[in-house]
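The next block holds one structure in the form of C-alpha cells; read it before the comments.
Of the protein chains in this complex, one is absent; all others appear in place.
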Amino acid sequence: MRRRSLGSLGAALGASLLPEVSRSHTPSASRSDGERVLRIVSPFEFAGPDPARSGSVFSRMGIGEMLLGADPEGRPVPMLAAHWSVSPDGLLWRFEIRSGVHFHDDSPVTPEAAASSLRHARAAASPLSRVPIMSIDAEGEEVLVRLSRPFAPLPAFLANYASMILAPSAYGADGRVRAVIGTGPYRVDRFAPPLQLDVARFEGWWGPRPAVGRASYLVVGQGEARASMAESGRADLTMALQPVTVARLRRSPRVELRMVPVPRTRLLKLNAASPLFSDLRVRKALSLAVDREGIAAALLRNPAVAADQLFPPTMPEWHDETAAAGRDLARARELLAEAGWRPGHDGILINGKGLRFRTTCVTFITWPELLPIATALQAQFREIGVEMTVSIGNSSDIPLGHRDGTLEMALLARNYVLVPDPFGTLVQDFGPEGGDWGAMGWSSPDLDGLLRRLAEGPPHDEQRDLRQRSARILREELPVIPIAWSELGIAIGRDLANVTVDPFETSFRLHEITWAG
Amino acid sequence: MDTLAISGLRIEASGMPLVRGVDAVAGPGRPLTLLGETGSGKSLVLGAATGTLPPRLRVTGRVLLDGTDILAAPPRARRGLWGRRLAMLPQEPWLSLDPTMRALGQVAEVYRLIRGLPATKSEEEARGRLAELGLEGAAGLYPFQMSGGMAQRLALAILRASEAPVLFADEPTKGLDADRRDEAGARLRLEADRGRTVVCVTHDVAIARALRGTVAVMLDGEVVEQGPAEAVLDYPAHEYTRRLLDAEPERWPSLPGRAAPRGEVVVSGDGLHRAFGGRPVLRGVDLSVRRGEVVAITGPSGCGKTTLGDLLLGLLAPDAGTVRRLPGVESWRFGKLYQDPPSAFVPHQTMRQALEDLSKRHGVAWNVVAPLLQRLRLSTTLLDRVPAALSGGELQRFALVRVLMLDPVFLLADEPTSRLDPLTQQEVLLLLSELAGERGMGVLIVTHDLELASKLADRTIHLEAGRFASSDVSVSRGRHPTLAEPFGTLTRGQ
Amino acid sequence: MDRHNWRSLLRPILVRLLQALLVALIVGALGFALMAALPGDQAFRLAAARYGPDMGDATAAALVREELGLDRPRAVQFLDWIGQLLRLDLGHSLVTGEPVLEELRGQLGHTLSLAAVALPLSAILGLPLGILSGLHPSGLADRVTLGLSVLLRAVPAYALGLLLVAVFSIRLGWLPPAGFEGWREFILPGLTLALGLAALSARVTRDSVAAVSTAPYMAFARWKGLPERAAVLRHGLRNAAIPVVALLGFQLIGLIEGLIIVESLFSWPGIGHALVHAIFARDVPVVQGAALLMGLLFVLVNALVDLACATIDPRRARAGA
Partner (left out) sequence: MSGSTLSPGKRTGLVLLAALLGFAVLGPWVVDADPARQVLAHSLAAPGAEYLLGTDHLGRSMLARMAHATRLSLLLAAVTVLSAAVPGTLLGVMAAWRGGWAESGLVLLADAVLALPSLLLVLLLVAFAPGDFLPLYLGLALVGWVEYFRVSRALTRGILAKPHVEAARLLGFGRGYVLRRLILPELLPALSTLATFGLGGAVLAISTLSFVGLGIRPPVAELGSMTTELLPHAYEAPLTVLMPAALVLMAVLGCHLLVGRGAR
C-alpha cells in the first residue's frame, strides 16, 4: 500500500510531465465519427461525480434522471416513475418504476436500485434529507417511501437533481459515487471536472431517439468571454449571460437571445432579533429607501426585474397582485422617526439609547451582480441616515453568521425552485426558527400554520389561497427585503431548432433539440 | 626596414592635445618600449597604432605598417589585419581569455578558423604551441584554473598560433606578482628574438631593460627621450628619465641611518600556525617588531606573508601559537596600509568626512590633522574629494594620515605600493620609513620585492611555504635623498 | 581530490533537498495556519463549495464536519497531514472527495502544457529582440525594445489577457477566448504569459549581450583575427547565455505567479486555478498539495537551471570544490 502511493506520486509527476494528448475535439469541428457536437458554455463548475454536489450539471446535460420531473407550472410529471400514489393518511407513497428502462451500463433500472439511490441522496446534504422520511424500500415494481408525517410536496423533492437515480455500479464499496451512470438520453463520454464534460447519445434511452448525438459542456467563468464565445459562434448554447453583454449579443446575427425569468430573487436578509431591525417600521423604511427601479435599470438592465416581493409575476400562485409602493424617502424617514431614530450631527441615525444606526452587510462574489447592488444599497441607505459597511466574504459566511447570531444583514440571491415547488424552499427559510438563507430572528405563527396546511396536500383552490396568503405575510412583515428578480439570459445558435428553456433550470432539454437546416 | 613606423602622431580630445608629436619605429628583433607613468599618453599611442581609439578622439600623423598608413585605412581593412599582421597581448590576460573554454580550444581555433587547418591538425599544432610555453599540462584547464603567469603564457600561445609579425603588449606586468614580472619581460624578449616586431607599453623599467631595443620615455603626451635601451637606461639624458630610473628600488640610495631600534617590542608572535580549509599556510613562525623598527617580510605568492601580518593585527586568530601586543595600548594604535589604496576608503566618503569621523571617534583635535597633511604633502584642497578622484599615491598618503592621527605604535603595510607608479612608490615608501623613525612606530612591510625590502627595512624575513627561510639585517648607510623635491606634481589624478 | 569532487557534487543537491524539505514544512505550516487561524468555519466553507450557495447551509456543514472529522483537535489534523506526507500521500480533496494526487495530476498536466507553450514562445519573442538590442546598445531596436518591455511590465497580466481577448477573440474573432482543448485555445493564454516573460528576458538578454560584446575576451577574440560571426558564435553566445539561463529560474516564479492569474482568467483547468478555488473553499489538502507541488516543481527546475548553468559555465561547476 505504502509502496503504491510512493509509486503513484512518481507516476503522477511523470504522467503530467507528458501532457496527455486527449481525444480532443476542436471546438468548431465535428468528431471523427462525423457526429456534430453541440457546444454548451456555462459559468457553473462541477466537482466530482456525486449528484448531491454536481447533479445539476448531470441533470441539465440529460445524463441522470429522477423519479419525477416537473411541468412548467412546477407540477410533478412522470419520469422514471410511471405512476405514483399516496395513502389516504399521506404517510406512504408508492412509485411504480417505468418498465424496460436501462442504465448506461445496460443494467435494468430496478426498484431496489432506485430505492438505493434515494437512500444515498437522503444521507447527503440534499433537499431530500429535509423531508420527514422514515424509510425508502423496494417492493415489487414499486419504490415505497414511508413518512413520519404527511408531506404533500414530496414529488417536487424527488424531482431535485440530488435525488437522481444512478446504477448500483455507480457506487463504490465505501458508498461514495464513483461514476455518473444514469438513465438519461445522454451518457458521459469524457468526465473532466471541474470544467469540461462531454456526453454522447445513449442509444438505449427509453424516450424517442434524440437528434443531437454529442454535446459538450464547457465552463467559462468570465462573462465577457462567454459572450464572445456566443458571438463568435464557438458555442451553440450559452448560458447565464450577464446583463451588460446582452445588449451586444442582441445585435449579433449568429445567435438568438432569450431572457427567461427565473425564480431566483436577490434579497436582503436581516437579523430581526437585532435592536436595529426588530422594529417592522425600520424594515419598512429600509425597503422604502431602496431604489429598486434604479438598480434594476442601471445594473441589471431591465427595470421590470425590480422586486417588490419575493416571487415574480411569472409565478402567479405565489405573486401578490396588489400594487407596490415605490421609493419614498420622506415616508421612510417618517417611519424611522416613529421608531425612535433621529439623525445625529453627521446625518447617521441615533435612537433614544444613543445607539447609532451602523450595520454590516455580508455578501459574496459567486453572483457578480451582488457586489454592485450592495454598493448601490450602501449609498441609498446612507440617504436615510443608515451607515452600512459592505463585507465581501464567502457565501458560507451567511449561514455561519446566522447560526452564531453575529450576522446583521446579508445580500444574497436565493433560488426558490431548487425543488420545483417553492414550498420546499419557503419551509426551510421561513419556518419557526427562520432559515440560513431566509428569516433570522423572525417567525410568524400565521405563516407556520399556512405552510403546515400546505404540507398536508390540500385541494388545489385552497392551495392557491394558502400560497397567496403566505406571499402577503412575507411582503408585509419583511423578514427579508426583496431587491430584484432574475432573468436567465441564453444565447442560442441560429443553427439550432426546437430549443426550449426550463425555468427550473433542471434540464437543457438537449434531447429535444435538432439541427436546423 | 621598419615594420612599424609612427611619425608626427598627435591625438586630441575636443581640441585638447593628449599626445603630441610622437615619432617611433620598431622592426623585427628591434622592439619598441613606450615607458611612462599613468596618464603619460603611452596607451593612447598604442590605441592609435592598433586602430582601437574611440572615434571621438582626433588622430593626425602617420602610423605605417609595412609602409602602409593604417590610420588612413578604413576600419574594415584595419580589422582585417588583426590576427594576421597585428597581434595584441592584452592587459591582464586572464580577463581576456574566454572563461568558458578550455585552453586547448582557444589556441586551436586560431588554426582552425583563421588558418583553415583541419580539426585534428589544429589540435596538434595547438598542443605544440602550449608545449613551447610550458603549458603542456594545462590543455584541459579553464582560464580561471590558471595563475596569472599561466594565463599570460596561454595568451602568448594563442598569439604565436596566429603568427602575426607585429606583437603589441599593453602593460604586460599589470596585476602580476613581482616574481613573475621578470619572466614576462624575458618572454617578450623571446618573441622579439623569434623575429617578431614587439611594441610594449609599460611603466616598468625592468621590462624595458629586459626587452632591450628602443625605449621611448613619455611624459605628459610627449616623448621626452628616445634611443636604444642601453643608452637611455644607463645614461639617461632627461631629468624625468633619471628620476624614473632612480625610483627603481635597486637604484635607491641607502636609507639614512636610523637609530638602531632600541624601543620595546610592540608586537610579537610565537610559534604561529594557521591553516585555511585544511591547507596549512603558516607553520610555526616567530617574529617580533620593536618601536621604530622597519621589518620586511618577503617570499613568493602564497608563502603566508599576508596571513602573518593579519595574525599580528588580530584580524585572524592563530590555530596555534600566541600573539603578544604591547599591553595597555588601544587596539586602534595598531594600523594597516592596504595593497589597493582605493579599496581601503569608503567609496562615497570625502577625505574630510573620513578624517572628521575619525577625529570625532577618538577625540583627536583637528589641529593635529593639519600638520600631518602638511608633513605628507597633501594639499587641503584634496580633502573634499572622494577616493575615485584621487591618485593611488595620494590615497596611500591619506591612509598614512588616518593611521598617524591615532598615534600608532605598529603599522602593517601589506604590499602598500605594488599598484603605484614607480615614482609614487618611492615617495610613499621613503615617507613610511621616515615616519617609523620619527614616530617610533614599528613597521612590518609585506612585499614581493627583495630589492625594495633590503633598501627599506632594518631586517628582512624570507618566508617560504609558511616557514622562515632566512633572515638578514640590512646595513643602513649613506644619506637619504632630500624629499624637498615636489614629487607630488608628477603623480596625477586618474 | 576525489573526496573533494564528491563534496562539491553533493553539496548543491543537499542544499536543494533541504530547500525542498523546508518548502514542504512551510506549506504544511501554512495549511495548518489556514485551518487554525482563518475566520469563518471550515465546515461551512466546504459545504458551500461542495453543494453551492443554495444547499450550503448549516445542515450541510454539519454533515461535512461529521464526515471529515473536522472536530478533531487541529494539532491532530496537522500531524495527520505530516504523517500522510511522509507516506507521500496527499490525502483527499475535501470538496470533491477525490485523492488530491489524482486531481493534481490532471491539473499539473494542463499547467505544464501551458507552460510548455509559453516558455518557448517567450524565448522566440524575447531572445532575438534582446540580442539585437544588446549588439547595438542605444540603437533603434534597443530603444523600441526597452519601451515595449517597460510597457508590458507596467500592464497587469489580467489586463493584458483581457486586451488580447478583446482584440483577437471579440474584434477579430480569430481565436477562442476560453477553452483548453485544441491548439487554438493555447494561443491567448500562452501569449499572455509569454509576453510578460519576454519583456523580462529581452532586457536581461540585452544587458548580457551588451556586457559580453564589450568584454575583454570578446575584444581578444577579435584580436585573434576571428571574424565577428565566429567571435560571437564561439565566445559571445555561451557567455551571454549564462545570466539568461540563470534568469530562467527566476522567470519560473513569474511563470507560476502568472499562471494563477492567467488560468483564472481563461478558465484553464490547471493547478493555479485549482489553488485559488481551494483557498476560497478552505480545501486544505488541495491547497497544501498544490502549493507543495508548485514549490517542489520550482525547486526542481531551479536545480535543473543550476545544472544547466554549471554545464555552460565551468566556473560554477568547480565553485564548490
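We just call them A, B and C in the order they show up, numbering each chain from 1.
We take it that a contact is a pair of C-beta atoms (placed from the backbone, for glycine too) under 8 Å apart; a residue touches a chain by one contact, two chains touch by 3 or more.
This is a predicted model, so every value here is computed, not measured.
Participant: Using the touch definition given at the top, which of the shown chains does the missing chain touch?
Facilitator: Looking at the entire complex, the absent chain's contacts are A, B, C.
Participant: Tell me which residue among C:V76, C:V150, C:L233 or C:L304 touches the hidden chain in the full complex.
Facilitator: C:V150
Participant: Considering the whole complex, which of A:D50, A:E65 or A:E224 touches the chain not shown?
Facilitator: A:E224
Participant: Which candidate, C:L85, C:A291 or C:C309, sits in contact with the chain we can't see?
Facilitator: In the complete complex, the chain left out is touched by residue C:A291.
Participant: For a quick check of understanding: of C:L101, C:V299 or C:I312, which residue touches the chain that isn't displayed?
Facilitator: In the full complex, the listed residue that touches the missing chain is C:V299.
Participant: Can you say which of B:V346, B:V368 or B:A388 touches the chain missing from this structure?
Facilitator: Only one listed residue reaches the unshown chain, and that is B:V346.
Participant: List every residue of chain A that touches the chain not included in the displayed model.
Facilitator: Residues 223-224, 242, 244-245, 247-248, 291, 294-295, 297-299, 365, 368, 371-372, 374-376, 378-380, 382, 389-393 of chain A touch the chain that is not shown.
Participant: Against the chain that's been left off, what residues of chain C make contact? List them.
Facilitator: The missing chain touches chain C at positions 18-19, 22-23, 26-27, 30, 33-34, 37-39, 146, 149-151, 153-159, 162, 166, 199-200, 203-204, 206-207, 253, 256-257, 260-261, 264, 272, 275-276, 279-280, 287, 291, 294-295, 298-299, 302.
Participant: Against the chain that's been left off, what residues of chain B make contact? List them.
Facilitator: 313, 315, 330-332, 334-336, 338, 340, 343-349, 357-358, 361-362, 399, 402-403, 406
What we mean here is this: only the chains that are shown with their structure count from here on.
Participant: Just give me the whole-number Å value for how far the CA centre of chain A lies from that of chain B.
Facilitator: 86
Participant: Just curious, how far off is chain C from chain B if you go by their C-alpha centres, in Å?
Facilitator: That pair's centroid distance is 50 Å.
Participant: Averaging only over C-alpha atoms, locate the centres of chain A and chain C and give their separation in whole Å.
Facilitator: Each chain's C-alpha centroid was found; their separation is 37 Å.
Participant: Send over the residues of chain C in touch with two or more other chains.
Facilitator: Answer for chain C, listing residues that touch two or more other chains: there are none.
Participant: Among the residues of chain A, which ones contact at least 2 other chains?
Facilitator: none
Participant: Which of the residues in chain C end up touching chain A in this complex?
Facilitator: The contact residues of chain C facing chain A are 40-41, 44-45, 47-61, 63-64, 87-89, 95-98, 101-102, 104-106, 108-110, 112-113, 116, 162, 165, 169-170, 173, 176-182, 184-185, 264-267, 269, 277, 280.
Participant: What does chain B use to touch chain C in their complex?
Facilitator: Counting only chain B, the residues touching chain C are 79, 82-84, 86-88, 90, 92-93, 95-101, 109-110, 113-114, 142, 144-145, 155, 158-159, 162, 164.
Participant: Note which residues of chain A are touching chain C in the complex, please.
Facilitator: 2, 5-6, 8-9, 12-13, 15-17, 19-20, 22, 24-27, 41, 45, 47-48, 50, 52-53, 56, 124-127, 129-130, 162, 176, 192-196, 218-222, 224-226, 228-229, 231-232, 234, 364, 366, 393-397, 399-400, 402-403, 412-415, 418, 428, 435-437
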